[in-house]
Every structure is written in structure tokens, then in C-alpha cells.
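Let me begin by presenting the structure, written as C-alpha cells, before commenting on it.
Note that this complex is displayed minus one protein chain, with the remaining chains in position.
Going in written order, the chains are labelled A and B, and every chain counts its residues from 1.
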Amino acid sequence: MPSPQLSPPPGQGGAATLAAFADVTASDSTLRRFLHGLPGVDAVGLEARAASLGTRSIKTTAKAYAIDLAISMIDLTTLEGADTPGKVRALAGKAVNPDPTDRTTPRTAAVCVYPDMVEAAKAALGGSGVKVASVATAFPAGRAALDVKLADTRDAVAAGADEIDMVIDRGAFLAGHYLKVYEEIRAVKEASGAARLKVIFETGELSTYDNIRRASWLGMIAGADFIKTSTGKVAVNATPANTLLMLEAVRDFRAQTGVQVGVKPAGGIRSTKDAVKFLVLVNETAGQDWLDNHWFRFGASSLLNDLLMQRQKLATGRYSGPDYVTVD
Amino acid sequence: MSESSRLSVLKTYKLYVGGKFPRSESGRVYEVADAKDTWLANVPLSSRKDARDAVVAARKAFGGWSGATAYNRGQVLYRVAEMLEGRKGQFAREVAQAEGLSTSEAALVVEAAVDRWVWYAGWTDKIAQVVGGANPVAGPYFNLSTPEPTGVVAVLAPQESSFLGLVSVIAPVIATGNTAVVVASERAPLPALSLGEVLATSDLPGGVVNVLSGKAAELGVPLAAHQDVNAIDLTGADPELARELEIAAADNLKRVLRPQDVRDTEEAGPDFAADPGLTRLTAFLETKTVWHPTGSLGASGSAY
Partner (left out) sequence: MASAFDTASAFAYAPAPESRSVVDIAPSYGLFIDGEFTEAAGGKVFKTVSPSTEEVLSEVAQAGAEDVDRAVAAARRAFGKWSALPGAERAKYLFRIARIIQERSRELAVLETLDNGKPIKETRDADLPLVAAHFFYYAGWADKLDHAGYGRDPRPLGVAGQVIPWNFPLLMLAWKIAPALAAGNTVVLKPAETTPLSALFFADICRQAGLPRGVVNILPGYGDAGAALVAHEGVDKVAFTGSTAVGKAIARQVAGTRKKVTLELGGKGANIVFDDAPIDQAVEGIVTGIFFNQGQVCCAGSRLLVQESIQDELLDALKRRLSTMRLGDPLDKNTDIGAINSAEQLARITALADTGEAEGAERWSPECELPSAGYWFAPTLFTGVTQAHTIARDEIFGPVLSVLSFRTPDEAVAKANNSQYGLSAGIWTEKGSRILAVANKLRAGVVWANTFNKFDPTSPFGGYKESGFGREGGRHGLEAYLDV
């Protein structure tokens, strides 16, 4: 799939964006005026639109396409206190070779781990092309001094992370200290170097759709390469509605600035049916330019096995079972 | 010269249009006599153009009157009752002459008419709660129905009941915020024309009620066909005229209150002494229903 030409090379886009929004980011109050001047979101209308797109019926060839696309978009994730190099190696093996019975199965986009597991992941993935994403910035709460967050980020990058998944300071955001959130994202972006930066809003904690739209723009003007719904560690994570809203944000941002930003819903997406609904949202909101794992990801773990079972069903015509996919 | 031989001052009866008391633009008058056929007065024989002017006045008054608070409209209607109470004697004389009643019988009729104003004065701020309300729709929406006035209502006042009937057809129309062009009883228009004088001194904005005297047929036809009239009350029309006017009213789909809608049989006229019920009050109301999403307090309530 051809990559869209609209996106400037890494680094350059960020600089241009920063310049374009210099007036907006001059102070807390200018930033507030800008963010609060974004169009409001009617919750019922947004959810109704997401639900309506959820009724699309994706069958046969379209379903096969969607399943493979979804597999290729997964950031296969383990973020547990009990993670070990062995667990991470197993996950990496699955990312590279999701279905041992069918080598035509696409690889996942990345594995996503804590910073101290990046080295193990990197070693296991080798030259497979599967990226290593690392959460950072005192994930998931983000409650640490900026120095600590930056050190966390630098550690992950130094260990070979291709992508950094940072969390924003929700406390600062909810307290209205938008400039603090902005500057922190910029600092992490700088610390990330060549790694692509995903900015996690923890939408469940931001609570309102208006906040999610504001956070999306705040993240994008600060130089996010991806905006991401959630950590997977709170009660409400990715939903069709909040993902639809973020897709509208990246669509509008590109229309205004020419800079394309990716979207990553994370947490709670477990079935093929759900994943396909999200792809329909992408298709009919941001459009086909985002139907590529460079621009859209699923933060998930158990989703992969359901996609694999559905893939086997499409290939063989019979329903598969958990014994026919690997447990990692 | 003895007092009884004093030559009385006769009143020149005029129309009541837009808060003023014009003569008919046509310059025409006709003779009004009492029940024993004794001459009482010459009154304006209104023309089509008078009817048109009255519609213009009623339309002009509609925004302010319909936009006034229901409490304010109630106060004004009550003020009408107060003003009438003070002029009961005059109206009793006019009603007695018009309807061939004794003065004491006529006084009872006038008192009933005063009480009717009081009744409708109380309705102005209650009808919305009685006929409107919240609708429990199956979805995340706030949904409210409220009654609103239809607009300009042409009223053919009853021919027989020259005052109680007249008040009974005017008060419900304006209580809810409509404005009215009233065609008085052709044979007995004096109480109606005098009512104009009461309305003019009752804080009722000019144009809310406009009173024309003349022929129901001559005035009814242009009013029924008028595209800026929203509704018509045919109480004072005979069956043949009522049918003709109802057909004309269909041109812009006026709301029509037929004589037969408010009486039990074709023969008997409406009983204005009875409890009026809500028919006349609701006949010239529209129901507006407004929807708005309620939604949830936040995005966290939604999942797939």
C-alpha cells in the first residue's frame, strides 16, 4: 500500500507544526483559547454515528482483507509486573509468526513492552521488521517528575525502542495547565529522537468528548506521531466513539496543516468483530490513507488469537477453536 | 326644563381596529334596532378593506402578544373583567335591547360574561401544563411538547348571544396568545362595539382584538380566503355560509372551528351559559415538540 506523500519526513513535520502554532502555544491562556475554540462534540450524535458505522456488514473478501490488515496493525502488548525476558521472547515469536500453521499470515506491527524489556524484545525480533514499542514516562499513571519521565524515555530509546508510547499528565490537563502538558510532550518528543512518539491521553480519565478532542489537538501540535486512547489500565479504554473522535481530529489536522498523525485505540478490543468495526471507522472517517499500520494500530493482546481463528475459518470454512492458535 | 325632557347624547358607534376607533373606510353604515325593532344606532357596515386592515393590525400585534408572558396575558384579561364590572349597567342596557331581555336578566348575562373573562384570565398560565408536557421517548433525548398560539384568528361571533357569546368566543382565542379579528353579531353589534371601548382601556395591546360590525357573509368571505389568517371560528355563520367559508379556508389550511364542533345537535345553538370546557381554548393551539440529546456526563459511559 503506498504511503501518502502528505506527511513530511520525521522531525521536519514537527518543526513546521510547531512554527505554525507558535501563537497558540505562546501561553497557557492562548492555548486554552485555542483548545476551547475547537468545535464542541455532541455525545449522543457522536455515539450514534459510531454505532451506525458499527452496523456495516463486512463479509467474504472484505472480511479477509480486514482481518489481515488488523493483524498487521497490532501492537502486541504485554505490560505486566510479572513480565520476564522469556515472556517477551514468546510474545515476539508470536508477533513474527502469528499462525504457525499458515506462514502467509501477516506479522504484527510491533510488540509493546515496558522499557526494561525493550532489549529482550529487540533481540528476539531481530531483523523481522516488527517494531519494538515501549511505554514510557512513568506509565501508566504518569505521576513522576519530568526528569524521571525523560530518563525513562531515553532508556527505552537507548535500548533500541522504535516507538515510544508516552502518557500525558492527566492531572495537569484536567487542572487546565495545558501548556505544561504541551511542554512535557515536546520534551518527550525530543528525548525520543528518531523513535515515533505515541501520546496516550487515557480518554477514560479525561472523561468528556470535548476533552478528548482538545487533548488530540494538543498532542498533535506538540508533535505527536500517533495519538492513542488509553493505557488499558483503567475501566474504560478504547471505544468506537472516542476512536471516531480522534480519527476526526487527525483528519482535520491534516487538512489544516498537511501533517498526518496516526491513531491507536488500545485496551478492550478483543474480537475480530470489534476490530473490523474500528477499521470501518478508519475507512469512513479518516479514509484509506490511514488504512496502513504506519498510521493505525491496535493496542491489544488477546485480539490476535481471535483474528487468527477467524482467518482460519475463512480459509477452511469451519470454525476454529482455542487449541488451534498459540497461547503465549 | 325638567330632567326627563333632557335630550340625551347619542353615541356614535365605531369599529375597533389596531387599538383605534375608525369608521368603516367605505363610509357605509347600517341601522341597528332593538328586539322590538326600535332604532338604536347607525353602525359601520364594514367592508372587505376594513377586514383586511384588521388582519394587518392583528398580525402586527401577534408577535408581542404571543411573546408576552402567560402571567401578563392573565393580568390583562383580568383587567378586562375589572373594567367591565364597572360598566355593567351600560352593557346590561345594551344586552337587554339587543336580546329582548329584561334589565335584570341582562344583568345576569353581563355578570356571567365578566366571570368568563376571569375564568380565561386564570387559564393563560395553566393550559401549557394541561395540554403539553415531557414525552418519555425511548432514547437519550429530552423531549418536550408545548402549545403555541396558531396566529391570527378570524372569529364570526354568535348572532344570538350578543355579549356572553361574544366574550365566550373572544377570550379563549386571545388567552393563549392568538390575536383576533371579530365579526360582531350582524343584528346586535352594539355590545361588541362597546366591548372595544373596554378592551382599549384594559392594557390590552392594540390589534390583539379587532371588532368589525357588518354582514357575516360579506366579511367572512375575505377573512376565510385571506392567506395571512391562520384560523377561523365559524360559530356565527349559518350552515350554508359555514360550509362555503370552510371551503375557502382550505386554501391555506386554516384551522377551522365549525359550529357543529361545539354543539350537540344541528338545531340547538351553543349553550354559552354552560361550562365552556377546553374545546375553544385548544382549537387554536399548535403543539410544538422540541427534541434535544441528553447524552451522558462523560465519554466513559459508552462502550461497544
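Simple rule for what comes next: a contact is a pair of C-beta atoms (placed from the backbone, for glycine too) under 8 Å apart; a residue touches a chain by one contact, two chains touch by 3 or more.
Computed from a predicted model, the values in this text were never measured in an experiment.
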| item | value |
| --- | --- |
| Contact residue for the chain not shown (choose from A:I58, A:L206 or A:V325) | A:I58 |
| Full-complex contact with the absent chain, from B:R23, B:R87 or B:R255 | B:R255 |
| Residues in chain A touching the chain absent from view | 1, 39-42, 44-46, 48-49, 55-63, 65-66, 69, 248, 279, 283-284, 287-288, 291 |
| Contact set of chain B toward the excluded chain (per top definition) | 130-131, 133, 135-139, 141, 143, 145, 150, 230, 239, 242-244, 246-247, 249-253, 255-256, 258, 260, 277, 279, 286-293 |
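Following the convention adopted for this analysis, only the chains that are shown with their structure count from here on.
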| item | value |
| --- | --- |
| Footprint of chain A on chain B - complex, ascending | 140-141, 293-304 |
| Residue ranges of chain A touching chain B (in the complex, touch as defined) | 42-45, 47, 50-51, 54, 203-204, 206-209, 211-212, 235-236, 239-242, 268, 274, 277 |
